[in-house]
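The other protein chains are all here in position, but one chain of the complex has been omitted.
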Amino acid sequence: MRRLRMGMVGGGPGAFIGPIHRIAAELDREIELVAGAFGSTLERSRAAGDAYRIDPSRAYGNLAELLAAEATRDDPIDFITIASPNHHHLPAARAALAAGIPVLSDKPATATLAEAHALAGLVADAGLPYGLTYTYSGYPLVREARARIAAGLVGTVRKVVVEYPQGWLAGEGAGKQAEWRLDPARAGEGGAIADIGVHAFHLAEFVTGLRVTRLLADLAAVVPGRRLDDDCQVLLRFDNGARGVLLASQIMLGERNGLRLRVYGDRGALDWRQESPNVLTLHHADGRTELVQAGDAGLGDAARAASRTPGGHPEGYLEAFANLYRDFARQLRGEPGSLVPGIDEGLRGMAFIHLAVTASRADAGWVDFEV
Amino acid sequence: MRRLRMGMVGGGPGAFIGPIHRIAAELDREIELVAGAFGSTLERSRAAGDAYRIDPSRAYGNLAELLAAEATRDDPIDFITIASPNHHHLPAARAALAAGIPVLSDKPATATLAEAHALAGLVADAGLPYGLTYTYSGYPLVREARARIAAGLVGTVRKVVVEYPQGWLAGEGAGKQAEWRLDPARAGEGGAIADIGVHAFHLAEFVTGLRVTRLLADLAAVVPGRRLDDDCQVLLRFDNGARGVLLASQIMLGERNGLRLRVYGDRGALDWRQESPNVLTLHHADGRTELVQAGDAGLGDAARAASRTPGGHPEGYLEAFANLYRDFARQLRGEPGSLVPGIDEGLRGMAFIHLAVTASRADAGWVDFEV
Amino acid sequence: MRRLRMGMVGGGPGAFIGPIHRIAAELDREIELVAGAFGSTLERSRAAGDAYRIDPSRAYGNLAELLAAEATRDDPIDFITIASPNHHHLPAARAALAAGIPVLSDKPATATLAEAHALAGLVADAGLPYGLTYTYSGYPLVREARARIAAGLVGTVRKVVVEYPQGWLAGEGAGKQAEWRLDPARAGEGGAIADIGVHAFHLAEFVTGLRVTRLLADLAAVVPGRRLDDDCQVLLRFDNGARGVLLASQIMLGERNGLRLRVYGDRGALDWRQESPNVLTLHHADGRTELVQAGDAGLGDAARAASRTPGGHPEGYLEAFANLYRDFARQLRGEPGSLVPGIDEGLRGMAFIHLAVTASRADAGWVDFEV
Partner (left out) sequence: MRRLRMGMVGGGPGAFIGPIHRIAAELDREIELVAGAFGSTLERSRAAGDAYRIDPSRAYGNLAELLAAEATRDDPIDFITIASPNHHHLPAARAALAAGIPVLSDKPATATLAEAHALAGLVADAGLPYGLTYTYSGYPLVREARARIAAGLVGTVRKVVVEYPQGWLAGEGAGKQAEWRLDPARAGEGGAIADIGVHAFHLAEFVTGLRVTRLLADLAAVVPGRRLDDDCQVLLRFDNGARGVLLASQIMLGERNGLRLRVYGDRGALDWRQESPNVLTLHHADGRTELVQAGDAGLGDAARAASRTPGGHPEGYLEAFANLYRDFARQLRGEPGSLVPGIDEGLRGMAFIHLAVTASRADAGWVDFEV
C-alpha cells in the first residue's frame, strides 16, 4: 500500500504551522509531502521546499501552477492540505476541488460565513473528500471522552464548560503569527473567536455529541487599536437543554494554550486539559474520582487506536494532529472510521464565529444558532 | 488582655457550620464561645451547648432570652455570631444591635435585598461593629494576591475569571444542609447564587479592588423541581472597564468546593484555588511563571500575619476562617488592620444576588449594578 | 464533660511549636491550656503565658515549680505536653510521671536511645498514659491509608518509599529553630534523622502495619561545620520481607515539608503527600488510578472521624495535630480508639535514630534493627 502524496498550500518560510502539518501528515508513513505552493513567490516557495527537502521542481509559485503541473505527472498529488491564513482557504479549496483534488484544510473553514456557504456548495458539487484539522479532536483521551459520553457514562449532559485561554496577544506586538490574525482582511470576521474559540466550540460539540442551539456572546478587542476581538465570553444552550459557557481569550497573560473541557452529566462528569492531554479525570456519581491515562488497559478502541506509545510515554500535539491526517488518509482510501470533521462542522464553526461576532456587536442577547 | 466572649445564634445539633464557627473563633485564643441560642428549642439548644462544652445555663431557648440574660451578667457576651439560615440573619442582627451587641454574621447579609437595606440602616443607627464572614477572604494567599494587585504588580486588571463549582446538589436529595438552601422561605432570593456565587463575587472584588458595575446573568434551576437556582453563569464589567465572568454551580457533579480566581492584567496575572490554598501562581509579563507558597520569605505583611505555621505545613479553611474572627476581635478592641467585610460588602452582595436573580428571570441582558 | 487541663513545658517566646501545640490541643474544646513552664526563666515564662492568655499565676519558672504548685490546686492540670528541645524530653517526662501526671511529648521520645530505655522503664513503672505527637499520623487520609492496607486492599506490601525533603537548612544560618537542632547537646544523637527522618520512619510503620527489621544507613553532614547529619538515605527491610527506602534531608533547597509515602503491594498501591494532605492516590491492580479525597463518601470510620469539614474545605497540619490531642484526651478518659503512638513507638524511633547514626558512621552495611 503506497503512501499518499500530499501537496501543501502555505507553510512558507517563517510559518509555524507548515512544518507541523508536514510532521503530522508523515508521522504514520501513510502520507508524504511531495509538492507545495508554500510561499507568495516562486523564490519563497522554493526556499520552503528545500527546507522540507522535497524535489525542487515540485515547489511551485502558486496553487494554479501546482495543480496544472501535478496533473501532468505519473505520480501526482493525492490531496492538498491548506495551511495558509484564513482568507486563502476558500480560493485554495475551490481551485483544488475544481481540479478534482481532495482537500484537508486548516480551520476555520473560511474567512467569512458567506464564504463557508459557498465552499459547502463546492464540496457538495465536487463529491470529493474535504476535511478540517480541528487538531484537538485527535487526542486519544478526547476520543475516549467522546466514546464514554456516547456510551452514556455521564448520563444526560447538563453543563459544559469549555475554555481556551492564551496570553500571547496580551502585548501590543507579537510577531508574524500575530500579524495576519489581527487583520480582518486576512483573518476574516473573527479574531480570537475564529483563531481559538472555534476550536473550543468544535471540541464541545465533538465530545458531547450535542449541538449548540442558542448563544449569547460578549466579545471585545481589549488591547487598544485592535479591530478584531481578542477576548470572548459566550453563554451556550445545547439541543438537549444543557447549559454551557465558552471562554476564549488571547489576552490572558501567562496562559499558554490552556484549552480545557469539562462536561457534567447527571450520572458522571469528565475533565480534560490540553496541556496535560494524557490524563482524563472522571467523576463518578458515587463520589469516586478516577484518573484515566493514555495507554490504560481500560480505554476504548478509539483511544487505543489514537496512541502510538505505551502508557507513561507522553504523546502530544503533533501526535494528535497526526491522528487527523491518518484518519483523512483512510477516508481517501475509502476505509471507515475517520473522525476528521468535514464541511458540516466547517459550516457550523463559521456560523458560530459569525453569530458570536454579530450578536456581540449588536448586544443582541440570546440568539438562535442555526446553520 | 482578656478573651472576648462570644454568643452564637444557630449552630444547633446537626449543623455543619456551627462547630466550624466555634473552632475558627477560638483558634487564636482571642475569643471564647460562652453562650448561644443554638437551636429552635431550649432542649435542642442545651444539647448543642453540651456538645460545645459551655456552661449549660448559657444555652438559651432563643436569642431574646440570651440577650436579656447576658445583659444581667458580670461577664456578658461581647458580640454574637450568626450561624443560622439566611432568613434569621436580619432578625438576629436587629435584636443584637438593639441590645447594643456587635454582630458577626454568616453571609449573605440577609435573605433579600430589601432586608439588607433595612439592616444597613440598623447598623448605621447602632454605630456598632458589624462583620460578615466571607471566609475565603481570610486565606493568606488571597490577601497576598490582594496586596500584590494593590501594589500594581499585575498592572491594569483587564479580565477576571472567578468560578465556584460544587457538585453536592447534583442529585435530588442531599440531606439537612441542602434542605434550607433549596427553600426560598429560608434561603431567600437566591439558591447557588446566594450560597456560593456571592462568595465568588466578593472574592473578585476583594482581591482586585475593583467594583462590578454591570452584569448579565444566566441562572437556572437545573435539577427538576427546584425553586431556586442551582447553576449560575454571570458576565461582568468592572469599574475600570475590565471584563469578567463568574460561574457558580452546585450541580457540577464531582466538584467539591472548587472556588478559583484568576486575574489578568496588562503586566501580570495570578491564579488561586481554594482547594490548594497555599499556592498562588503568578504569571509575569516576561513569561516567567512563579509559584508563591504560604510561608515563603517574599510574602507581604498581610499574608504573613494570616499564617500560623511555617511553609509546607498546610493551613486550610478553618485557619482562613479564624483570620476573620481575629480581625473582628481586633476591630472590637479598636485596633486597626481588620479586613473583615462589613455592611457595605453585605449590601453589595445582596444587590448582586437580587440583580442576578431578577435580571436572569427577566432575560434582561446587561444591567447596571448599583447598590 | 469538662475540658482537660493541660500544662506545657517549653513553647516559650519565639518558639514555633508551642503555639501550634496550644491550637491543636484546644481545637476540639476537649482540652484547655491552663499552665506552663514555658521558658527558661520566670520572666520569659510569664511573657509566654501572657501571649497564651493564661492566668499569670500559672506561668511557672520551671517544671518542678509547676508540678508542685498545680498539685495544691482544686483544678490542677490533667497532663503535661512537652514542647521543648529533645534533651528536655526525658527530664520533663520523668518529673511529670513522678508527680503522677500523664505526658504527651514532642517526638523524638528523648535525645538518645539510652534515655529512651530509661523513659520506657519510667512509663512502665508509673502506669500512666504517655503519648508522642507524631503529627503526620493524625491526617485523615493517612489513617484511611492505614485502614485500607489493614483491610488487605493493596495485598501484600512489597515496597515502601518514604521521603521527607526539606530545604530550610541548606544555608549556613537558619535562625533559632535551626540552632538547637544542630547542637548535639540539645538535639541528641541525630540531626535530620531525628528531626524529620523519625517522622518518616513512624509514618511508614504506622500506615503499613509492618515493622522494620534491617536497615542500611547513609547519613552525612553536608553543610560544612555541622556536627549532626543533615542528609539521610536509608535502605530498609520490613518484617514481611518488603523492601524500602527512606530519604530525609534538610539541605534539599527549595523543598518545604515534602513528606511523602508510597506503598506498593501485589494488588494495589497508594501515594500520599503531606503538602496536599487531602488527596490520597490509589492504584488498583486493574490499572485504574483513583483519587480519594478527604470528605469523600467512601472513606472509612477513622478518616471520617479525623475530619471536621466537608469535602473540598481543606484541613491541614493543625487539624492533624489536633487529632492526636483528641485521641490523647480520650485515652486519658479511658475511652477506646486512640491512635496516639506511645512509648513503644518512642523506643522504636530512638532505636532507628541510634542505629542509623551509628551504622552510617561505622559504614556497617546492613544491620539488624532491634529494640
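Per-chain numbering from 1; labels A, B and C assigned in written order.
Just so it is clear, contacts are C-beta pairs under 8 Å (C-beta built on N, C-alpha and C of every residue); 3 or more make two chains touch, one makes a residue touch a chain.
For clarity, every value in this text was computed on a predicted model and none was experimentally measured.
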Contact partner of the left-out chain, one of C:245, C:291 or C:371: C:245
Candidates A:61, A:311, A:342 or A:365 - the one touching the absent chain: A:311
Sole residue of C:161, C:279, C:305 or C:371 that reaches the chain not shown, by the stated touch rule: C:161
Residues of chain B (touch criterion as defined above) contacting the omitted chain: 286-293, 296-298
Positions on chain A contacted by the hidden chain, ascending: 1-3, 16, 19-20, 22-23, 26-30, 52-53, 166, 168, 255-258, 274-278, 293, 295, 308-319
Hidden partner interface residues of chain C, rising order: 158-159, 161, 163, 167, 170-171, 216, 218, 220, 222, 231, 233, 235, 243, 245, 247, 249, 251-255, 262, 264-269, 282-285, 287, 289, 363, 365-366
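FYI, only the chains that are shown with their structure count from here on.
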Core chain by centroid distance, with centroids computed from Cα atoms only: B
Chain at maximum distance from chain B, centres defined as averaged CA atoms: A
Intercentroid distance (Cα basis), chain C paired with chain B, Å: 35
Between chain B and chain A, distance of the C-alpha-averaged centres to the nearest whole Å: 43
Distance from chain C to chain A - Cα centre to Cα centre, in angstrom: 55
Chain B, residues touching no fewer than two other chains: 255
